[in-house]
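Starting off with a structure, shown below.
Complex shown without one protein chain; remaining protein chains in place.
For clarity, chains are labelled A, B and C in written order, and residue numbers in each chain start from 1.
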Amino acid sequence: MGVKKEARLRGRFKEDISESVQRYLASAPYDWRLYRQDILGSQVHAEMLARQGIIPRGDYVKIKDGLHSILKEIDSGRFQFKLELEDIHMNIESRLFELIGETAGKLHTARSRNDQVALDMRLFAREAAGKVVAALQGFNSVLVEIAEKNIKVVMPGYTHLQQAQPVLFSHHVLAYFQMFSRDISRFESCLSRINIMPLGSGALAGLPYPVDREFVAGKLGFDDVSANSIDAVSDRDFIIEFESASAICMMHLSRLAEEIILWSTAEFGFIEIGDAYATSSSIMPQKKNPDTAELARGKAGRVYGHLLAMLTVMKGLPLAYNRDMQEDKEGFFDTVDTLISSIDIMCGLVASTKINAARMKYSMQSYILATDVADYLVGKGLSFREAHDVVSRVVSYAIGNNRELNELDIKEYKGFSKMFEKDVLAITLQKSVEARSSQGGTATAEVKKSIESAKVAVNGYARQKD
Amino acid sequence: MGVKKEARLRGRFKEDISESVQRYLASAPYDWRLYRQDILGSQVHAEMLARQGIIPRGDYVKIKDGLHSILKEIDSGRFQFKLELEDIHMNIESRLFELIGETAGKLHTARSRNDQVALDMRLFAREAAGKVVAALQGFNSVLVEIAEKNIKVVMPGYTHLQQAQPVLFSHHVLAYFQMFSRDISRFESCLSRINIMPLGSGALAGLPYPVDREFVAGKLGFDDVSANSIDAVSDRDFIIEFESASAICMMHLSRLAEEIILWSTAEFGFIEIGDAYATSSSIMPQKKNPDTAELARGKAGRVYGHLLAMLTVMKGLPLAYNRDMQEDKEGFFDTVDTLISSIDIMCGLVASTKINAARMKYSMQSYILATDVADYLVGKGLSFREAHDVVSRVVSYAIGNNRELNELDIKEYKGFSKMFEKDVLAITLQKSVEARSSQGGTATAEVKKSIESAKVAVNGYARQKD
Amino acid sequence: MGVKKEARLRGRFKEDISESVQRYLASAPYDWRLYRQDILGSQVHAEMLARQGIIPRGDYVKIKDGLHSILKEIDSGRFQFKLELEDIHMNIESRLFELIGETAGKLHTARSRNDQVALDMRLFAREAAGKVVAALQGFNSVLVEIAEKNIKVVMPGYTHLQQAQPVLFSHHVLAYFQMFSRDISRFESCLSRINIMPLGSGALAGLPYPVDREFVAGKLGFDDVSANSIDAVSDRDFIIEFESASAICMMHLSRLAEEIILWSTAEFGFIEIGDAYATSSSIMPQKKNPDTAELARGKAGRVYGHLLAMLTVMKGLPLAYNRDMQEDKEGFFDTVDTLISSIDIMCGLVASTKINAARMKYSMQSYILATDVADYLVGKGLSFREAHDVVSRVVSYAIGNNRELNELDIKEYKGFSKMFEKDVLAITLQKSVEARSSQGGTATAEVKKSIESAKVAVNGYARQKD
Partner (left out) sequence: MGVKKEARLRGRFKEDISESVQRYLASAPYDWRLYRQDILGSQVHAEMLARQGIIPRGDYVKIKDGLHSILKEIDSGRFQFKLELEDIHMNIESRLFELIGETAGKLHTARSRNDQVALDMRLFAREAAGKVVAALQGFNSVLVEIAEKNIKVVMPGYTHLQQAQPVLFSHHVLAYFQMFSRDISRFESCLSRINIMPLGSGALAGLPYPVDREFVAGKLGFDDVSANSIDAVSDRDFIIEFESASAICMMHLSRLAEEIILWSTAEFGFIEIGDAYATSSSIMPQKKNPDTAELARGKAGRVYGHLLAMLTVMKGLPLAYNRDMQEDKEGFFDTVDTLISSIDIMCGLVASTKINAARMKYSMQSYILATDVADYLVGKGLSFREAHDVVSRVVSYAIGNNRELNELDIKEYKGFSKMFEKDVLAITLQKSVEARSSQGGTATAEVKKSIESAKVAVNGYARQKD
């Protein structure tokens, strides 16, 4: 019977579409995921129609109850999706006809598939953004705990993957806290542009019915109604912006994943990830592979791809709706799934990881203190550039003689500059760290301050949820 | 002498780099564009150093004045950039040595190239975002004027590029007003994440000097200082987010460009663009080609490419700074240039365009009123689905007989449904438009309301600039 | 029991992976598509092991028969895939243990999952390339037929979407024949790099068994064996190259789709696509939307996205295998499916399309002959540049006076140049077409030659299949 409904839409055509065309056109295999949004939107739409006297109240009740039954059918897996009904909207509508008869047809009053699908996608995106934010907040909470627990651990800080200056491990961890905080902020900005109610735009030109769009918006929790009906059905900015924020967040995860992979090598040996996040090899019995981190790193590619795909789809499309835009869904759903699962997996992975503080410390070469030696000379009155010059030669001498900086004696130091005194030999990793006490620097006191503000933010998350 | 300075940095190396390596490493050919930002940042940095007693006040004055001279040299085109000095920062520093001697070396106290370049890029991006917003506001002002002036013009509205329902030309124009408004909002969101002051992060670990980062931030107009030194030098989110907002905006322009190209065809003939935006052909003397619109459409590709390039660059990079990140600049500069020039060109193009209202009207087939005929039947009590079914058959009959809808007589109509009365023949384009009076719809009254709110927004732009 | 097998692989771990990690790691939901390849590869591998005396012949027979049973189970839909067995390889292996007991373990001798998956993907890609080529050949055959049938149809040729010069419709159609011929050639080039046998590379270092790789390659129809075991398991070039060739082909289809959409508008009206490839609207009963073409155009975005995704995944990956590379599959499978279905749908769509030759002719403005008027003057001795200049002014005069070129009289022509004679009025669309008789030009004789060579190529396809 559903097919008959669709056939009706094709009233003016003589030939039916083949199965392969049907498969090509169908979005039901993936847009079934919008069923909750679709049903909710339809219920509120029908309620508004009744309130405005466009349909009788009794019809609204029938429609609402029919849709509720369908919701339960889908929730429980009893619903039979039909490819020939193309999309989730027609599948639900067709079933509604079966359940309540011709009254079902009234639901389509003052609504087009164009504004309906825009509504469903916005509802879905809003929920997804909320879930992403929650996942990131959860991760940030874990990062703060780790930073606090390991406040005494010193590790080599890197630039160019060369040992640069010693830093607190906690300071390094909190760099990711900052990244994820920006991600949260970006999704929240995006949300303000998602949360606009498009229903009531009709096919493109608006509606010849006295609809109450504000009512629908209010009931569905939207911040505002869309201002232009043509734009409302042509716009997929919110999908692209969401995918772009996702791409940046995946990029952050890929950097973290890279570090976890690096630090898990035999050569670095800084950490050991939990067994629950590692896999073995079918060939090499000794292997403990950080596959979860590798996949999180790799999956950045997938999300970048979805972003590009959607930018490409929309490029050069004339107004208003074009079928190309149906391509927004699969990539978006996969973006949401990939992002949320990657955040959760990486969060679990990080929480499971044991830190080898001794190895971190042991791995630092004395040369990592060269900047401190230069700063020492600046303290004696050299310009930084001159001090840098002197210390470069000291380092060069030490490396050339296979010696560590702290293995040189004061006479050797004085050979490079008279300004060196015995206390140059007292420069240590810990002193180096504590010296960097500028705002946002790695000195313990500064990092503790950062932890405190991070905790305030984390507590804010919790309150937000209440 | 500049070279000697750089040579000093290479103190510990035995071998110098070749010219080809120099060329490969050099960013001076493009990052010279940061010279104003770099000089301004250095001046404020030096002022702060003096205020904090890190360098003598006299040294600050020398540095400030020296930098001012360099600014004038560059502004006037007298400055000699040297590839072997690699980047804008070393070029300026080297010149400062020439002008004020060894005091120049003190400028590098409590600063690294890593936080310096981050500062410069943020200053540049902030200014660029401001320019983009201003350009979009200018475009929006033009769109509102056009919408107001042409409020009586009716054109075919399209979905799937098939004539769908008649709409006001002004309504169509205002769809772009909405798009650009979202773009403005997106750049403003982005600005809040750009406008964070990174200086004082050192190479990655913070600084062993009593710097006053808040002073620097305040003086340079930043909203806040960065919270984590490692993150501050590793972060290029703001570039990527800017490029993503740019990509979306270029996508909007590409849609507008596509429509202008379409409407300029002999077949559509809806508009004629100004001669000043057209080119001719070297072969075909009759041609008036909309090259500017074609380029604007094509340049979406370039901006997409820059976005994806930077996402790729940052993927999987361990903290903190890596030289890969130097790749942020060329693509970003080109994004800014392309976006601003494309907005300006398209704005001028649109302003130059003559609208052929008669042709728009003439081109509309009667079938475009089929929805109104269906709505007519809904008014008589059919469900929309049923009405749609009836009218499908009417249309099919008319097309099959090579007749327009308004060429059918009432008897023929009644053959499809008894509900048809004579007044069905009175449905006109204008009535169709006026019927769609839902909020955000194409009815004249609604569009006028939209124009009024658009004008309020446009006036807000002006006030913002004061 | 399968789980136990996997558990054995995890022998050295204390903790098991959670369900969410399992889901994150699992490729079984998509790599089940490799089952035929996997089973075939395993059968030949086992045969080789037996031939080389590495396993007893009896074991080979057991393995071969067991695998054959599994093939039948999967073919018939009776096979139970288990997520916890992660991938298709472990699913099959585990079932083989159930069917033939511990002998199944011998199949893993002298093979790693790393070279096994490389083999499966190459077998799959080879078959896919063949299918793409066949689909393109089929499309080309249709194009040739259409070109031949419509050899008399003249249409406006466009540059910048402005009417440029009249061309034969067949000539335009054959432009696509050329594009698809290049696509075929590109896939064939790609095939030469796909068809290399990787098995025998072990995990990365080669194998400590006297394997006969040439035998396996020969039996499986490969052109050669891979030369370096580390490269063999690290290489996904063939996937990327395939996706790149697919992206170009989808771009071609998107251009064709764009033209079909344009030509189907009320304004162009050049063609009418078959009902079987059109959809209607839920709101507008008159609509006949070219949705299939729109989707084909939009799906270019998806394939571009998969290409970018895989390039991103592979960027900066150290040798040899990394788990990131598992991300090759979903995008690749979707690329293959999308490409083949898009070719087939577009081919059917094109075949279903009615051509409105009268409308094409009627739509041509006289100005389209301006180049011929210029060529006329060149024939009289002007340089082309001078002739172009004269005709520009003629066209400008005609447009300004709302006249067509052939509505001007000879006196008016002579006002622009004395060289004009009466015969300038005899320039017609057909003469214009026939004049362009250079090799590859639009003159009927030339197009007929092109059709003849195209038919030779098409016949070559057929022979190739025999």
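Throughout what follows, contacts are C-beta pairs under 8 Å (C-beta built on N, C-alpha and C of every residue); 3 or more make two chains touch, one makes a residue touch a chain.
Source: prediction; values computed, not measured.
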{"item": "Touch criterion as defined above, residue of C:S18, C:N228, C:N401 or C:Q464 at the omitted chain", "value": "C:N228"}
{"item": "Identified contact with the non-displayed chain, of A:F81, A:F215 or A:F268", "value": "A:F268"}
{"item": "Hidden partner chain, residues of chain C it touches", "value": "5, 8-12, 102-106, 108-110, 114, 157-161, 164-167, 171-172, 174-179, 182, 185-186, 189, 192-193, 200-211, 213-214, 225-235, 237, 240-241, 244, 247-248, 251, 254-255, 257-259, 262, 297, 300-301, 304, 307-308, 311-312, 314-323, 371-372, 375, 378, 383-386, 388-389, 392-393, 395-396, 399, 433, 435-443, 446, 450, 453"}
{"item": "Absent-chain interface as seen on chain A, which is shown", "value": "156, 159-165, 261-262, 264-268, 280-291, 294, 308, 311-312, 315-316, 363, 365, 367-368, 370-371, 373-374, 388-389, 391-392, 394-395"}
{"item": "Touch residues of chain B, complete complex, unshown partner", "value": "9-18, 20-21, 23-25, 108, 112-114, 202-203, 274-286, 288-289, 291-292, 294-295, 297-302, 304-313, 322-327, 330-331, 341-342, 344-345, 348"}
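In the analysis below, only the chains that are shown with their structure count from here on.
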{"item": "Same vs different contact residues, chain A with chain C, by half of numbers used", "value": "same"}
{"item": "Centre-of-Cα separation between chain C and chain A, whole angstrom", "value": "32"}
{"item": "Approximate Å spacing (C-alpha centroids) for the pair chain A, chain B", "value": "23"}
{"item": "Junction residues of chain C - those touching two or more other chains", "value": "280-286, 288-289, 291, 294, 308, 311-312"}
